[in-house]
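Excerpt of the complex: some chains, original placement.
The letters A and B name the chains in turn, as written, and every chain counts its residues from 1.
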Amino acid sequence: MEHRFVAATYYRSLGPHPAALHVAAGDTVITSTVDARGYDKDRQQVTPRGNPQTGPFYVEGAEPGDTLVVQLEKVQPNRRYGWCGSSVAPNVVDPTYVRELPAAPLAEWDVDTQAGTATLLSPQSNLGSLVLPLEPMIGCFGVAARGGQAISTATSAEHGGNMDYRGFVAGTTVYFPVYEPGALFFLGDGHAVQGDGEIVGSGIEISMDVQVTLDVQKGREIGWPRGENADWIFTAGNARPLDQATQHATTEMLRWLQQDYALDPLAANLLMAQCVRYDLGNVFDPAYTMVCKLNKQWLPPRT
Amino acid sequence: MEHRFVAATYYRSLGPHPAALHVAAGDTVITSTVDARGYDKDRQQVTPRGNPQTGPFYVEGAEPGDTLVVQLEKVQPNRRYGWCGSSVAPNVVDPTYVRELPAAPLAEWDVDTQAGTATLLSPQSNLGSLVLPLEPMIGCFGVAARGGQAISTATSAEHGGNMDYRGFVAGTTVYFPVYEPGALFFLGDGHAVQGDGEIVGSGIEISMDVQVTLDVQKGREIGWPRGENADWIFTAGNARPLDQATQHATTEMLRWLQQDYALDPLAANLLMAQCVRYDLGNVFDPAYTMVCKLNKQWLPPRT
């Protein structure tokens, strides 16, 4: 079944908030998200800033210990105006270099979904024109946090959240651990384009039209967000320092290989040894994100 | 001029060791490297283990404050036998998962440069056969360390060293800061294949035939290893935690853009904002390695 949903309320934490919509496992939700500062497709501020989330969507049958399956089917900017930070964040450069970072207003971009481009409009610098291909993605999404917590959309943890990973694009399937009845799925914080690490503290921030299909895997327990696309499976670890995020993502991948691909411990380790790849999610937010990947060509059939 | 060099001595630290060969700026060196445990192309141990290095090569005219330019022209395994660790390192997984890592002997690989493949021979697991394409790279190389230090080839710093980054393949040009007269260039620790992070503590370790051309940029001072290939420029930061390695690499890229591409500070920051990419070097050695990259398509002409 397909639901068209228009948000009346937005949330800035992922927790046990009242369900905005109940859907059945397998249903599709067509909705929209506002930008990180709460501005919608008409550039009207409809909610306070801070990665406000559309949702939560209550998926019937999802219970703690299950896995929520999210297919990102459409992730598309729904206006032309995008913005981003214009200075690398102090925590991403050497402490002694912080004083050399420029002070400047937010950068403004013209986002043209027809042309598939984002064009830098301001501020002025000697960079000249910069026209980038669009790669629309979801910066912050996930489920109600573990143990009844409500966790700010500024950060991320086992339940997902503000991972700011360039890989969360249309065509990706994402798996989240379920901690609350109905899972309570939220999404928001769309980026038309984003560099690795989100090192200026933002992608090209924009409101989006989105379509997701939500499903449940009963009795399948995972530890961290997982995902896959046509070519790769991946796991996301969220923590500081990045070393710990790397540990979480790597451990989760070792578990996945043994859980779903029938690899014995030695096989899982040998496969990872020379085939593993890592992508950097964010290095700006309170928790950093590291993604551990394996190309599907090296995987045995899933059991 | 072209030098064919056969090592008589190997070093396990990058420091002010006696020059093995003097070359002019622009000269080419054709030589070979032993594997991480000191075994040569005939599987004879010719020196103790620990990433033994061929060199150092003294480049005439290189002085502290200059930059050494290293063109990696050939990086090719010169035997069929390769080996690697078979268990992910304890520092790369969650502390509570360490006890679940398998204990196993080193894995053995058949490295076929004709076919361009590495085939896993042992140990036995339920992984079945694993045949990987060769991507031969240099694990450890660089120049004599800063301030008269001699730094172990187990680790890395501003002078390079054991970065274990998959991008150090033939066709790459690498830049190192010069700290000693003649720069004193070393190289070794070849990998036929390596996963990101070198998470088992080794790639497919193998002896290599190598060819490099060494040159000097007078009066150009850099802070960290830099490199480029056909499509990318990149900087490498080496430190723990990975957060700090990321800070070093990012800062070095900001400096490079302003130093060589005539970008003003705001332009450099704006370019990085949405175009930066990161690759993970090693997360196993005492210093971890993060690589910050920009695609050349976004760069203005070099000044």
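As a convention for this text, a residue touches a chain if its C-beta (ideal position, glycine included) is under 8 Å from a C-beta of that chain, and two chains touch if they have at least 3 such contacts.
Only a predicted model underlies this, so the values are computations on that prediction, with no experimental measurement involved.
A.B. asks: Since every chain shares one sequence and 2 appear in place, tell me the total number of copies in the complex.
C.D. replies: 4
In this text, only the chains that are shown with their structure count from here on.
A.B. asks: Between chain A and chain B, what's the gap in Å when you average each chain's C-alpha atoms?
C.D. replies: That pair's centroid distance is 32 Å.
A.B. asks: What residues on chain B touch chain A, complex-wise?
C.D. replies: 84-88, 91-95, 97, 100-102, 104, 107, 118, 120, 123, 125-128, 130, 132, 193-197, 199-200, 203-204, 240-243, 246-248, 250-251, 254, 262-267, 269-278, 280, 283, 288, 298, 300
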